[in-house]
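Got a structure here, written out as structure tokens. Questions coming.
Removed from the display is one protein chain of the complex; every other protein chain stays in position.
As written, the chain order gives the labels A and B, with residue 1 at the start of each chain.
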Amino acid sequence: MLESAGVVVFALTGALVAARKRMDPFGFILLATVTGVGGGTLRDLLLDRRVFWIEAPSDVLLCSAVALAAWAIAYFKPGTLDGWGAKRLLIWADAAGLALFAVIGAQKGLAAGVPIPSAIAFGAMTATFGGIIRDILAGDRPMVLWSRDFYVTAAAAGAGATVGLAQMGFAPLLVMLGGLAAGFGLRAGSLLFGWSFPKLPGDDAPKPSD
Amino acid sequence: MLESAGVVVFALTGALVAARKRMDPFGFILLATVTGVGGGTLRDLLLDRRVFWIEAPSDVLLCSAVALAAWAIAYFKPGTLDGWGAKRLLIWADAAGLALFAVIGAQKGLAAGVPIPSAIAFGAMTATFGGIIRDILAGDRPMVLWSRDFYVTAAAAGAGATVGLAQMGFAPLLVMLGGLAAGFGLRAGSLLFGWSFPKLPGDDAPKPSD
Partner (left out) sequence: MLESAGVVVFALTGALVAARKRMDPFGFILLATVTGVGGGTLRDLLLDRRVFWIEAPSDVLLCSAVALAAWAIAYFKPGTLDGWGAKRLLIWADAAGLALFAVIGAQKGLAAGVPIPSAIAFGAMTATFGGIIRDILAGDRPMVLWSRDFYVTAAAAGAGATVGLAQMGFAPLLVMLGGLAAGFGLRAGSLLFGWSFPKLPGDDAPKPSD
């Protein structure tokens, strides 16, 4: 359930990038699917579990549906998926996916009995991986890199809060909500209010246009 | 057999890119090998099977032989692997590898008992993956992205035809030939006659030179 929500929002970000790159319908499907299931695939490979979307292909179908809907919008309503509004949708959907996968990754790591630092590393890696492969496939500079605000930090906070609350014995629902609040909250705060760590000195910080 | 054919043609594309980038002999070998075995490696990892080239290293040796032959040509016959002829060879070998791996991926997915949508997604992903990592390693924009014609579409068609014909009970040879015809035919049609989906409006379509 939670996983499918994460898959869908990441698939949406993949479809938005495909729209910007003027790909064809199957290009949309590939980019949406790889972005949507990428992080969970890495997680399951690392845990040596059966990859989640293979047995239950509903997530692949969801990604395809999101992709085709986006292609239709881009085709029949030109310009809708361009510009500032689409860029903001991309960034916020990415933020939601980041928080969801950080929580799920940390939970699955704990459930598999991995040590605590690994469960946090796990959540943070799998939460950021989908966006990384989206941007690399699209030939863009990875968002994880040019983001001057909380990005990996938000993923780590979401995973860390999930692990911490679970260790303290909170009910699963509270663990999940706490993790989501920490991950999405930090990311949202940095997007809305510019929260960040103190910047490193130096002026060659990469910008989105680099 | 079929798999080795796919490995060799993808290895050839890797070697051609290495020639364009003026790499050294072991650079040729790395790029040829990673391109040749990349898609099948992803497929086997996802299916939790033993990775195909580890037990039977003949494919790795084939990739190395292709790479060294290409390096020798580039060294002793300068210019042979540059220019328009080499570019066309690259694109057509990539097309052959795409069709072969789409069919093999779909077949192996079916043989492993994965659901139908997953088998198709599988074939399409593993068919495109070798070329994706080749282009990323070479610092090029992935062909999957700038290709304005049928590319992912051809991979999906090859995988889809394979799955469809197999479900209809055709003999394995016919399934294979039908899958190859669908995949390679669509790609060839788009390369020769410009077949494609209707283009999305907008003028920022990336070009090979981007």
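List of remarks:
Everything below uses one rule, namely that a contact is a pair of C-beta atoms (placed from the backbone, for glycine too) under 8 Å apart; a residue touches a chain by one contact, two chains touch by 3 or more.
Since this is a predicted model, take the numbers as computed values, not measurements.
Interface note for the absent chain: among A:117, A:172 or A:194, the touching residue is A:117.
Of the candidate positions B:13, B:41 or B:190, contact with the unshown chain belongs to B:41. Across B:57, B:85 or B:113, the residue that sits in touch with the chain not pictured is B:57. Residues of subunit B in touch with the missing chain: 19-27, 29-30, 33-34, 41, 45, 48, 50-51, 53-57, 60-61, 71, 74-75, 78-79, 82, 136-139.
In the full complex, the hidden chain is touched by subunit A at residues 45-48, 114-118, 121-122, 124-125, 128, 132, 136, 141-142, 144-145, 148, 150-153, 155-156, 196-202, 204-206, 210.
The working rule: only the chains that are shown with their structure count from here on.
For the pair subunit A and subunit B, the CA-based superposition corresponds to a rotation of 120 degrees in steps of 5. We define each chain's centre as the mean of its Cα atoms; on that basis subunit A and subunit B are separated by 28 Å.
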